[in-house]
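Removed from the display is one protein chain of the complex; every other protein chain stays in position.
Chain IDs A, B and C follow the sequence of writing; residue 1 opens each chain.
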Amino acid sequence: MTISDDQIKNLIYKSCRLLDAEEFDDYLDLYTEDFEYKVTNYSPEIKSDQEWMDANRAELKGLLANVPLHFRLLGSFMRHATVYDIERNGADTANALTYVTIYYTTPEGATSVWAVGRYHDKIDVSGDTPLIADRNMKLETREVGIGTHLPM
Amino acid sequence: MPRTAEEFLSPPSVPEDCYVSSSVYTDPDLYAEEEEKLLRRTWKFVCHVSEVPNIGDYRTHDWTGVPLVTVRSPDKKVRTFVNSCSHRGSRVVRYPAGNMKHMTCFFHLWEYDLYGNCTYQTRDEGYEAHGPTKEQAGLREVRTDTFCGLVFMNFDGNAAPLREYIGETATAFESIFGENDFEIFHLNRTHMKGNWKAWFLTNCDFYHEWGHQVNRSTNLTSPDYHDRPWRLNHAQGHGYTARKLDNEPFVVQYKNYKGWKNRDGLVLRGLQPGELVLTDLFPNTSVFMRTTCVRINHSTPYGPDHTVMEERGLGIKGESEADRRQRAKEFTQVWGPYSRNGAEDVAFVEESHRCQEFGANKYDVISRNEPIGDGLQRPQSDAYVRLFYDKWGDYMGRPANNPKNLMTAAE
Amino acid sequence: MSRNAEEHLSPPKVADGESYIHASVYTDPDLFAEEEEKVLRRTWKFVCHISEVEKAGDYRTHQWTGVPLVTIRGNDDKVRTFVNTCSHRGAKIVRDVAGNMKHMTCFFHMWEYDLEGNCTYQPREEGYEELGPTKDDLSLREIRTDIFAGLIFINFDGNAESLRDYIGEAGEPFEKIFNNHELEVFHYNQTHVKGNWKAWYLTNCDLYHEWSHLVNRTTSVLTKGYHDRPWRIQPNGHGYNAHHLDGSPFQVNYKKYKSWENRDHLVFKGLAPGEFRVTDIFPNLSVFFRATCIRLNHSTPIAPGHCIMEERGLAIKGESREDRRMRTKQFVQIWGPFSRNASEDCAYVEATHACQEAGANPYDLMSRVEKFEDGVHERIHSDTYLRHFWGEWSRLMGRPANNPKNFMEAAE
Partner (left out) sequence: MSWQQVCTTDDVDEDAIEEFDVGDITLLVANAGGEYYAFPPNCPHQETPLSMGMIEGETLICIKHLWQWNLRTGELGDNAESPLLKYEVKVEEGAVMVNLEKELKYNYQ
């Protein structure tokens, strides 16, 4: 039975929800075994694309396991995503384009837009549930406060 | 007849203690002086004891810009420290509230215990040559005291004790706080574009109840509304309104407001159904009791024109979920960001500031006088506001109606 | 014992009575203004890497002490810097962050300048025949520019010593390595930090704070010989630490951090596998080596409590896609907005500023001393470089950093 567009959308929305809740193990389960995760953007200063995060499963797992030990930005993120486009290529993969707005709320309760960007996802639809095989969070925003350890 | 520029710019024709120069709300020099002469000389409300019940429970806050942390030490005493590491001055405790066994400065991992002693300097052999030693690197402790479960602090180590500072005004709420085991159930903080005194005085100027639809319908319709005298504490600058002259409670008719019911159930011990008791403690804390719930409201200034109002709601510890829900419902009818009065009060402050800021309105008239007999005044007189500015003048050494001799100097 | 108000406000009890500074150096607007004139416009300031202005007409706009500037490579291949303001009515001429241009056109009245700063065109020039000025008196103000090991610097002070003399031996740890390869910038980010530019720079120089980074605790502080590196203090307020006292390199154990590997592959020529070096160039530039990665980090002051931290990563021009990707991966593990350390460093500076701004802590300690047995060199967790920096600052300012405005004498 082929995987519907809705299932792909729900996968992408779930990835936002799990990251907001910092349920990292469940978050990693949404990916294929050898996925690639990147945060990238275009820098007009050096007139080129650049990567600000580049991790495979082992590296992301190591990061997320260590996050509690790091000295962290206080407050919380809330990711609002809308899947704009799903394009199938062949039976096994689909590409999804998702617009994402990330809101940041301080412990005192002040909310601001932290960053906006787009998920360029390659989705593995060969199994019975869809999995993210490749995610590139292409940021529009390059001034992201003091920064964070977390994937976007 | 509209006023001419000349009339508009000269003081209102009322006695000198019956108007205030708007510069008290806008002038940066006066604000800096206030921090020094007033805000760091008086007792400042921090939180309710139910926010720091166990050892290690803490609340971070700040006053006159200085970051502070209030924590219950292992000896169960509530202490306040300047929240800044003795090494390179970084803020140590960063979260609004929580529990901690000790304080770790994350910058170089120095440690402090809950008494403010420095207990660990990373690689301390580095300090053998020049020091300072751990004993010389404790946190700066700020005087802290509690009354009726309300935690206060005072930068001035020589000020009179808290109990003495509150004085006779305690009679307004001491017994009620004694009879009820209160705990906090509501907190909101509102940033507003206006002066901290303007906010505090909305809690003290009952004449502005005319501006609230709720108060017009549930309070001002009762003829005996005006029979409650102001009880002024001239020594310390506090005041309260409670029982009428005949010692009967003033009963608020909540049912006059469409969709509300009178408050006959869940009445706090020591109060009568519908009873209203309002207390104002100089310089910035109000304790309001509306039969079933208690509101503690105070303002923290961040500049002459930027104030954060903090609002707390107290209910009964251990009450049933249903009772707590009903109490919270009644609290948020009148108070809180989505209540009937919350936004109105903030608007009063911001709209007044909007004019004072650019000198559009030079004076603030506080001349209402409504005697009720044997020297007392009715609630809608400006008696307390005049007392507030009299006290303000004492601390500042400046008359509130002409603090920088604006009138005599070429304006 | 906790301290009372009096103890808290009096200078810290340090034996030499000097090893501390007064926090007003970070917050006082008068000192900030004086710094601009006596420090920031008297010393060499890092602009960018030569790869950012590679071809004739390539430019980069920036600012220093509020003055808009443009650094551009001329047709004669020489790199120059001009004050980025039209000689007519002062509009900012070049408004993009970076790019390439054949000449500079002021959008306001269409005046033109060539890449050497000459004014070459005025619409309806006849209007200036009567009163002038002529084009020859209207060229752009040029700011002294020089290059060291591929790093472009400027100096507002035309009479200052040459860049090479200014840097002196502080160039020793990185000059040869930079010249071993043709480098290019592959990473750039800037972060607005609510803190003073010196507080940011000194975080790079205060290695004692490696204790706070989980990465540095596990991969460096635990590594044998970590403390056996001396601070190499250099004239003009510079300093660096690289080799151990016995000359051997300090090699970081990256695999001690979960899921990381050691950096034995793609190491720059002249560095040992895993080797770490940091050079601090007064007043605000730090050059870091982490075996396969080079980080250029400096802070630009905007106001006493606001600075912009700029971060560049350098890699080898023309390397393969796989090599570049591996080098990038390792760079963004530790540096960059989504790295393990960057948000921590920003948080320290902002948390410190939050207290200093309000006078919550009037002093900043720098009294750590850890001497080697030779009684001369000091170990890397000593505050010797901080004392050196503030010595240089005080010299240029003509004010002691622990009491810059005679706070102690004047009634506080």
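FYI, a residue touches a chain if its C-beta (ideal position, glycine included) is under 8 Å from a C-beta of that chain, and two chains touch if they have at least 3 such contacts.
Everything quoted here is computed from the prediction, not taken from an experiment.
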item: Residue, one of C:33, C:110 or C:222, that touches the chain absent here; value: C:222
item: Option from B:102, B:234 or B:354 whose C-beta touches the chain left out; value: B:102
item: Among C:119, C:214 or C:369, the residue in touch with the chain that has been omitted; value: C:214
item: For chain C, residues in touch with the removed chain; value: 211, 214, 217-218, 221-222, 256
item: Contact set of chain B toward the excluded chain (per top definition); value: 101-102, 104, 109, 111, 120, 122-123
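One rule holds in what follows: only the chains that are shown with their structure count from here on.
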item: A-C against A-B, pair bridged by the larger set of C-beta contacts; value: A-C
item: For chain A paired with chain B, centre-to-centre distance based on mean C-alpha positions, whole Å; value: 44
item: Chain C, residues touching no fewer than two other chains; value: 212, 344, 347
item: Set of chain B residues in contact with two or more other chains; value: 94, 106
item: Sites on chain A touched by chain B in the complex; value: 71, 74, 107-109
item: Residues of chain B defined as touching chain C within the complex; value: 62, 64-67, 79, 81-91, 94, 106-109, 115-117, 122-123, 125-132, 135-136, 138-141, 155, 157
item: In the complex with chain B, residue positions of chain C that touch it; value: 1-5, 7-8, 12-16, 19, 23, 208-209, 211-212, 344, 347-348, 351-352, 354-361, 363-365, 367-371, 381-383
